[in-house]
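Omission of a single protein chain aside, the complex is shown with its protein chains in their original locations.
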Amino acid sequence: MPAKNMIQAINDGLDVLLDTHDDVLVFGEDAGYFGGVFGCSQGLQKKHGLDRVFDTPINEGAIVAAAIGMATNGMRPIAEIQFADYIFPAFDQIVSELSRIRYRSAGQFTTPLTIRTPWGGGIRGGQTHSMSPEAFFTHIPGIKVVVPSNPYDAKGLLIAAAECDDPVIIFEPKRLYNGPFDGDPNKPALSWAKHPKGEVPDGRYTVPLGEAEVVREGSEITIVTYGTLVHVALNTAEQEGVDAEIIDLKTLAPYDIDTIAASVNKTGRCVVTHEAPRTSGFGAELIAQIQEECFYALEAPIARVTGWDTPYPHAHEWSYFPGPERTARAIKRVLEA
Amino acid sequence: MPAKNMIQAINDGLDVLLDTHDDVLVFGEDAGYFGGVFGCSQGLQKKHGLDRVFDTPINEGAIVAAAIGMATNGMRPIAEIQFADYIFPAFDQIVSELSRIRYRSAGQFTTPLTIRTPWGGGIRGGQTHSMSPEAFFTHIPGIKVVVPSNPYDAKGLLIAAAECDDPVIIFEPKRLYNGPFDGDPNKPALSWAKHPKGEVPDGRYTVPLGEAEVVREGSEITIVTYGTLVHVALNTAEQEGVDAEIIDLKTLAPYDIDTIAASVNKTGRCVVTHEAPRTSGFGAELIAQIQEECFYALEAPIARVTGWDTPYPHAHEWSYFPGPERTARAIKRVLEA
Amino acid sequence: MADARNSIHVPAPKFRPGDTPDFSHLKLPRAGETPKPDVDADPAKIRDLAYGLVRVLDHNNQAVGDWNPELEAKVLRQGLRHMVLTRIYDDRMLKLQRQGKMSFYMKSLGEEAISVAGVMALDAADMLFPSYRQQGGLIARGKDLVEMMCHCISNSKDNLLGRQLPVHYTSAAHNWFTISGNLGTQFPQAVGWAMAESKKGGSRVASSWIGEGTSAEGDFHSACTFATVYRAPTILNVVNNQWAISTSQVIAGGEATTFAARAIGYGIAGLRVDGNDFLAVHAATQWAAARARGGHGPTLIELYSYRAEAHSTSDDPSRYRPKDEYKAWPLGDPIARLKDHLILLGEWTEDRHAALEKEMTEHVVKSYKEAESHGTLHDGPLSPVHTMFEDVYAEQTWNLRRQRQDLGV
Partner (left out) sequence: MADARNSIHVPAPKFRPGDTPDFSHLKLPRAGETPKPDVDADPAKIRDLAYGLVRVLDHNNQAVGDWNPELEAKVLRQGLRHMVLTRIYDDRMLKLQRQGKMSFYMKSLGEEAISVAGVMALDAADMLFPSYRQQGGLIARGKDLVEMMCHCISNSKDNLLGRQLPVHYTSAAHNWFTISGNLGTQFPQAVGWAMAESKKGGSRVASSWIGEGTSAEGDFHSACTFATVYRAPTILNVVNNQWAISTSQVIAGGEATTFAARAIGYGIAGLRVDGNDFLAVHAATQWAAARARGGHGPTLIELYSYRAEAHSTSDDPSRYRPKDEYKAWPLGDPIARLKDHLILLGEWTEDRHAALEKEMTEHVVKSYKEAESHGTLHDGPLSPVHTMFEDVYAEQTWNLRRQRQDLGV
């Protein structure tokens, strides 16, 4: 199986979709001729044609609106929003339209479309190229939210999303595009070539939406996370020698409560981590639900390790990023509580 | 002290602000000549002039953007968004701009502006006149979020918001505009004239941002809520004869954690209620924080009573609305746990 | 232009309650005056049309000029029938709303030609992305009145399962998109639909409608930008009925120019059309549809009209405009104009008209009786409560399943 980084895996996923589904269209700002600012659609216009893979004007709301219209005319559009930070001009079309067309039309119209967007920090992008806005989208009934943490999942979840009859937003951790990242910016960059999840099968396969994965088994504490921080959690557990069970959520809406609850009921302790600001972040939802499901098993309050309640700063990026040091501290606090 | 309904109280608050602050401007769709579709600015254009109280084109993003511009030129704009459901075209200007201008300019520019918008269901408004989108806004660092539950607070919080140097969004429970509502749509409408909080002093006064109020003392259980559901909670407690302590949050961002924690530490049991969908609603944040602060005091899992994870339906409004019956059931469950 | 720089210029309508409306200042081109270009005309060559007014029926209700679509009398009578039915339907529904039979209603009085002719000029396969004031188009598409009513009264046969406010119809079978309560969102969606149609090599066009007030929304710009860039086969209709709830069209940007002129900014074809002239609306729509079908790109049509009634059952227009303003409106009544035209042609009589009105009234009354037999919002039966939890996703997710169980339905 060929080793691929996450960009290549996504590119491959798009290619497979374009090959196998006549109704798939791929578009976005700079996504056509150039192949996207991160290269996720590189080469696809040349291969699949100007009117299946194309550039759009700079108007995220229009991109989503047009995708909705296309979807109601039999297409399965895959739209790229250049950075998750720039998804907000499309927020109305997502909240008021995309999420509700099936509902308000009682199933007469559906919008099987996928939005992909680079997400998260750790690349010195400053406050407008680093956001993790997933929590907003998990509060919109009718939208599925996906965050892959590796090339294998990125391709498999993308194909599952595109083939799914619901609208799906995929947040792609841009810090993981070129290699896994364990949270230490001073270490030399790692490569996906040496990571088992860098093995990406050719052709079509899917990773099911709505299913989390226990990426590390353990008995002392459960760490629930997604995206970039999956690697940070793994690294922290190793480094600290904690017998932590680590759950990679993969899908945030609907999230896999069974896998989470089973783990927390087993370990009795839990830390939730994400890069987004703490207040009303997705961690809040997870904790609210976990305390309800696992109350009697819990031996300590569930802790959150998150970005701060500020915009993502440029210079102090690594003081903002919830890295191994803060994760370790939270684990310790929960274990000692 | 004159009795006022909530619309009159808000109207009075705007009038006081226009009287006492040259830099206050009031505008929005139909907010000028007509005085707003709910009448909150009625009569103010005539009194204060066409260019202090005026109509805007139908473009919520432009309303907020222009308000930002005005604020950076010395004004204290008070913008009305006709329904909270229509705030999303302005979401980008709120998330990416309004919330961050002080931060990204390191205090060189500030945006002391207030957005008022009718909020919540219970008036047969269907899915586009009933939303409670407050959770989104509590996840935006830099924005303050306010939800009054009565005329006295509506005026006092409005004046506090307008005089505050931060951007504030006030969600006005439209079901409470004309009278308190205890959750039973079949009872005859109540009037603010008979409610103590319908007494609204003339002139300027403020209700401080960031402070919750214990609106009913109790020892068995704490109910944390805001807006319309404050009245539903009070009614439920009375009806069920539960010795519940009820907290009216009033400000959601930043919320008054001390008042909440003190109460839950005392009662050991807690129910959080809101009308918005459950998943990633503001209740999740409250629960996540409460379980952290009060873990050892808690005798049962904290329960949520919320709107369902669907758009707000039209015909089944009262099956969606988290009324006294569902609130009572949750209280019972928590008390018996 | 010169405007003292000591206050914000806030435009105001000419007349307010108490004023005597007088529209003689409006310089409206006469019927036949605005020329008709070929359907493949270069937008750069036809910019004047955005300042003209496509009119066919003259002050004597004779059809004149190049834009005369020369429709068969049969078609005109059909149009008249749809318009009359729409008006009677609206009237009855308003009354029923006042009686508490439904929560809300919105009439289209005075704008019936816009929706009826705007739909009749298209093929049945063309896709419609309407706003809430195009009920005439749904009637023209042959939607069953009982079904429309069942939706409005949210009863057990409401095809939207009680999920939507009245008048927010959906009818995939009639190529009628699901109407949104959020203004303007359908405009760029229509363009996306049309792009997909291009992709498929199909010949259908998309037509969408918004109000002049709504044209201020960002979605308007989204639609025009994507339509011009991708030359999408779309008809973008802006119904300028002078009012957006309480605000005059000058607040939407109508003081400095026409709404049709927005088209010029994008290099797309723009027409300004007498919206109360069935023949003009039909001709303009036909022209735009042929243009779109021929691959010559989108057309923006401003339909100049007047909202004769309240915005909806929730407002009182006498608070912001003269009560009789509609009577002073120079473009008349679309039904009366078409009727008189047909009479002039010898294809219609006052008696037949009276009979038509009677027939349509009976049709509406009878339909309502049937609709009501399936329930009303107030008294039920409604659609089953458990349907509230369906169609959020293709398959019900665990949280919704639990919530449904929690409600015990």
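Which chain is which? They are A, B and C, in the order written, and residues in each are numbered from 1.
Note that contacts are C-beta pairs under 8 Å (C-beta built on N, C-alpha and C of every residue); 3 or more make two chains touch, one makes a residue touch a chain.
The structure displayed is predicted, hence computed values, not measured ones.
Q: Given that one chain is not shown, which residue among C:A172, C:V229, C:A328 or C:L407 touches it?
A: Result: among the candidates, C:V229 touches the missing chain.
Q: Of the residues B:V147, B:C164, B:A288 or B:I302, I need the one that contacts the missing chain.
A: Result: among the candidates, B:C164 touches the missing chain.
Q: Just the residue numbers, please: which parts of chain C touch the chain that's not shown?
A: For chain C, the residues touching the absent chain are 1-11, 40, 42-44, 47, 195, 198-199, 201, 203, 216-222, 225, 228-233, 250-253, 255-257, 261-268, 293-297.
Q: If the missing chain were put back, which residues of chain A would it touch?
A: Residues of chain A in contact with the hidden chain: 29-30, 32-34, 37, 49-51, 54-59, 61-62, 85-86, 88-89, 124-129, 278-279, 308-311, 313-316, 319-320, 326.
Q: Touching the missing chain, which residues of chain B?
A: Missing-chain contacts on chain B: residues 25, 51-52, 56-57, 59, 61-62, 65-75, 77, 89, 92-93, 96-97, 101-110, 141-142, 144, 164-166, 210, 254, 257.
Convention: only the chains that are shown with their structure count from here on.
Q: Of the chains shown, whose Cα centre falls closest to the middle of all protein Cα atoms?
A: Chain closest to the assembly's C-alpha mean: B.
Q: Would you identify the chain whose Cα-based centre sits farthest away from the centre of chain C?
A: The chain lying farthest from chain C is A.
Q: When the C-alpha atoms of chain B and chain C are each averaged to a single point, how far apart are the two points in Å?
A: For chain B versus chain C, the centre distance works out to 36 Å.
Q: From the mean C-alpha coordinate of chain A to that of chain C, what's the distance rounded to whole Å?
A: About 41 Å separates the centre of chain A from that of chain C.
Q: Measure off the straight-line distance from the CA centroid of chain A to the CA centroid of chain B, and report it in whole Å.
A: Here chain A and chain B have centroids separated by 32 Å.
Q: Residues touching two or more other chains, restricted to chain A: which are they?
A: In chain A, 89, 92, 96, 103-104, 141-142 touch at least two other chains.
Q: Residues of chain C that contact two or more other chains, please.
A: In chain C, the residues touching two or more other chains are 161, 163-164, 168, 180, 182, 218-219, 392, 397, 399.
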